[in-house]
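Here it is, the structure in full.
Only one protein chain is missing from this complex, and each of the others stays in its spot.
Going by the order they are written in, the chains are A, B and C; count residues from 1 in each one.
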Amino acid sequence: MSCSHLDDLSTDIRERAARIRLVGFDVDGTLTDGRLLFDSEGRELKAFHVLDGQGLVLLRKAGFEVVLVTARHSGIAEQRGAELGLQVCTAVKDKFACVDAMRERAGLGFEQVAFMGDDLPDLPILVHAGLSVAPANAHPWIGERVHWRTKSRGGEGAARELCDLLLGAQGHAAAILAEAMRQRAPLAKEAT
Amino acid sequence: MSCSHLDDLSTDIRERAARIRLVGFDVDGTLTDGRLLFDSEGRELKAFHVLDGQGLVLLRKAGFEVVLVTARHSGIAEQRGAELGLQVCTAVKDKFACVDAMRERAGLGFEQVAFMGDDLPDLPILVHAGLSVAPANAHPWIGERVHWRTKSRGGEGAARELCDLLLGAQGHAAAILAEAMRQRAPLAKEAT
Amino acid sequence: MSCSHLDDLSTDIRERAARIRLVGFDVDGTLTDGRLLFDSEGRELKAFHVLDGQGLVLLRKAGFEVVLVTARHSGIAEQRGAELGLQVCTAVKDKFACVDAMRERAGLGFEQVAFMGDDLPDLPILVHAGLSVAPANAHPWIGERVHWRTKSRGGEGAARELCDLLLGAQGHAAAILAEAMRQRAPLAKEAT
Partner (left out) sequence: MSCSHLDDLSTDIRERAARIRLVGFDVDGTLTDGRLLFDSEGRELKAFHVLDGQGLVLLRKAGFEVVLVTARHSGIAEQRGAELGLQVCTAVKDKFACVDAMRERAGLGFEQVAFMGDDLPDLPILVHAGLSVAPANAHPWIGERVHWRTKSRGGEGAARELCDLLLGAQGHAAAILAEAMRQRAPLAKEAT
C-alpha cells in the first residue's frame, strides 16, 4: 500500500498537496511531450499517455475537480478530456483568469489549487497556485519558479506523478490499490 | 546459440519461466510506449514495435498460447493481433477474469501463466501469474510487485525480452537461431 | 528575470548573439526531430515542438526577422510557419542564396544573421552566419563547424534555446517575463 516512489518528497510539498481540491493541467508539453504533429492535409495530432489518463480518472473519482487548460484550439484535447470525464478549456487567452473563475465558483482559495505547466502562458497561474508543478523538461524559466518538478517528462507520465502525490497526500492510495485488487480470487496463492 | 543478454537472470525467474504455457500481454504501455495518439478527426493511432512482433510470433510457433488483453476499445489492437496470429481481448473490464477463463479452458494452473502489464488494471492478474513482468517504465506500484522488470521500456522491445526469456528457458533458442539461418549458403565463409 | 540556463555561454557567443537581426531555421532535424513520417496513403507528417513555437513567436514580436528554410516540398512547414506568423521558404535548392537574398533586402551584414541547421545543405549558410548553431544531434560534420551546439535535440526545444539566447543577449528577457506575468492579480500572495 506504499507509494515508495514519492518517499523523497519534502514535507512542504506534501503539506501543500494535502490542501488541494482543484487541479489544472496545461496540455501541450505537460499532458503531451510537446510535439505538435501535422499531416500534409492539415490535420493535427497529439499524443497523450495512458499512465496519465489512469491517474486523472483516479483523481476525479477521488473527488478532485480536474480541468485541462490549453491556449490552442484543440478538438483533440476536448475529445481526450471527454473520454476521461474531465472539464476542458481550450483556446484560452488567459489561463489565470480561467482557473481563477473555477476556483471562485467552487469557493476555494488559491492554496487549494494545484497547477501543472511547462511554459510562459502557465506562469501567472503557477505563481498563484498553492502547489505549482512542472514536468522534467519544462522551460527553465518555469522549472525554476515552481514548487516541484516531476521526474518524468511531459507526456511520459509527468501528470501521473502529480496525481499520485495528491492521492497519496490525501490518503487515497490504500483504497485505490484495494479497489484495483478487488477481482482477486479468494484462494489466491502467495504473491510477491 | 547463446542468450547472453539473459545470463544475469535469477534461477527463480528461469524456473518460473520454464513452467509457462499461456502468456498474456497488456497493450498500452506494454506493447506500446503508452502514447495514445489522436488526430483532429477523431482517429486513434498506436505504435507497436517490430522486435515485439517477431518475438510474439516465435512464442506462438513454439506452442505457447499468447493473448493481448486491453481495457480500451481498440480496433488497432485487434488488427495487430490478427496480423501476428494472436488471440486478442479488447474492452475488457476485468483482465483477471479474462485470463483466468483462458487458463481454465486450457486446463492450466496459475503457475503456467505469465502476464506482462504496467498499471493498476493489470495488478490482479499479475498477482496471480506464475511469472509477472513489467516494462522498465511501468507505474511504480506495479514495478514493485512483479517478479521481473525488463530493461526495455514498453513499446521499445520490453515484450520481446519476455519472449526471449520464455523461449530460452524452455530450450527453443538454438532451434530458432538454426531456423533463422536455414537460408545459409553451403559454401559460406567464416562468420563473426 | 534571469536566464540562468544560459549562464555558461561564452562571451563570444553572447557578443555574436547581440548583433543578430535575421534568424533562419532549417526544418527537418532542427525544428523537428528529423523523423519523416509517411502513411500508407502517401500523406506526410511532421512533429514540431510547442516550446519552439513559443520562442519563435517571442523572437518575431521582439522585432527579429525569422524565416524557416527547407529543401523539401512541405505544405506542413508552410502551415506551421503561417500559424506562427513567420516567413517560410520551401523546396529551396540553395539555402545560402535564399537567406543571402533576405539579408540583402533587409540591408544587413552576415554578422547580423543567425542560422540553425543540422546537415550538409545547411553548411554554406552556417559558414557565413554571424552566429551558426546546430542542435545536439546534428550530423558531426555540422556540429564541428558551428559556433554553438544546443543542449536539446532538434524538435525537442533546440530552437527555443537559440531564441532564448537571442532574446537574452538583446535584453528582452525581463520584458517577456513581465508580460507573461501581466495577468497577475494585485493581491497575489508571495510566490516561490
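Note that in this section a contact is a pair of C-beta atoms (placed from the backbone, for glycine too) under 8 Å apart; a residue touches a chain by one contact, two chains touch by 3 or more.
Keep in mind that this is a model prediction, so the values were computed, not measured.
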Left-out chain, listing which of the shown chains it touches: B, C
Absent-chain contact - pick from C:36, C:91, C:106 or C:174: C:36
For subunit C, residues in touch with the removed chain: 28-29, 34-42, 45, 94-97, 100, 110, 118-121, 123-124, 127-128, 132, 137, 139-141, 144-147
Missing-partner contacts on subunit B, residue numbers: 2-5, 37, 39, 43-51, 53-54, 75-76, 79-80, 155-157, 160, 164, 176-177, 180-185, 188-189, 191-192
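In the analysis below, only the chains that are shown with their structure count from here on.
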Overall pattern in which the protein chains touch one another (line/ring/star/complete/other): line
Centroid distance [mean C-alpha coordinates] between subunit C and subunit B, Å: 42
Centroid spacing, where centroids are CA-atom means, of subunit A and subunit C in whole angstrom: 30
Residues of subunit B engaged with two or more neighbouring chains: none
